[in-house]
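Note that one protein chain is taken out, while the other chains of the complex remain in position.
The block that comes next holds subunit A.
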Amino acid sequence: MGMYILKRLAISIPVLFLISVGAFVLVHLTPGDPADMYITPDMTQAQVEITRAALGLDKPLVVQYVDWIGNFLSGNMGFSFGNRQPVLEIIGQRLSPTLILMSISLIVAYVSAIPLGIIAALRKNSWVDRAIIGWTFFNVSFPPFFLGLALIYLFAVQIDIFPTGGMTVLGAENDMGDRMMHLVLPVIVMASQFSANMIRYVRASVLDVLSQNYIRTALAKGLDQKQILSAHVFRNSLIPIVTVIGTDLPKVIGGAVITEQIFQWPGIGSLTVAAINSRDYPILMAIVILSAVAVLAANLLVDIMYAVIDPRIKYSK
């Protein structure tokens, strides 16, 4: 197992390298020039060229990439084109709001989704099941921007309970209650997306396990439903559930572009949009690398969990 993890970590280095090359090329091929932001109508062509040179944009693409990766490997992620702050510092500031929003959303989603999925499976085709499945269908079909706007309209504009956006009220940065109030609406939007997906996977997975022969064996042994669920169904239905968790986890770091925009949440998601709009290459590259690392780490974690859950899964070397 230890060997297997080391091997996977070793493989992820060339993968990250290829991702960085691909991302670098794509980012630089996008139409638009970062220097545009600095250009004022009265600048001469020579001044524009100086600005471009200052940003390092006058060099050939290959040289730019070598410069970037050289800096990256020595721990220097560069400076934002926009405000000339270190990229690492900006990412650091934006990471914790995203971590807070996304991890709370995921916890809320899973804590509600797993029991609901199990109940739906146990009461298959009953009205309870139909209600739960209808609810997930509703959530999946509502785009987050619409749900977000609808919630803001209802609970922030019409009935003024929750703030329309942001993380805190100015000057109340340490007020826990205020922070909570700011979290409610964006968490509802994010959690409804995560949970709808999860409920369906849990239901399908539990139904699949319930139809297995070893459940019939457990029944014939004389176990009651509770014992069958906890001893035989739960662990066996975890594989698809862990797979879904694995696809959700990278979003905890990568952020939610649309929801963060709507609620003016100062996280990675809204940073991504801003960086794209201003062609802030160093920031974009940092976000791409961060997300790639998150995806690779989540995949590795999921594969390790598989082996923990199911003794039949063994990784050789």
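Please note the rule applied: a contact is a pair of C-beta atoms (placed from the backbone, for glycine too) under 8 Å apart; a residue touches a chain by one contact, two chains touch by 3 or more; residues count from 1.
Everything that follows uses one rule, which is that contacts and distances are computed from a predicted model.
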Checklist outcome for this item: Of the listed "Amino acid/amide ABC transporter membrane protein 1, HAAT family", "Formate dehydrogenase, cytochrome b556(Fdo) subunit", "Oligopeptide transport system ATP-binding protein" or "2-oxoacid:acceptor oxidoreductase family protein", the name UniProt assigns to the chain that isn't shown is "Oligopeptide transport system ATP-binding protein"
Next on the checklist: Can you say which of A:His232, A:Lys251 or A:Arg279 touches the chain missing from this structure?
Outcome noted: A:His232
Next on the checklist: So one chain is hidden, and I want to know which residue out of A:Pro31, A:Gly75, A:Gly177 or A:Pro311 touches that hidden chain in the complete assembly.
Outcome noted: A:Pro311
Checklist entry - In the full complex, which residues of subunit A touch the absent chain? => result 212-214, 216-224, 227, 231-232, 235-236, 309-312
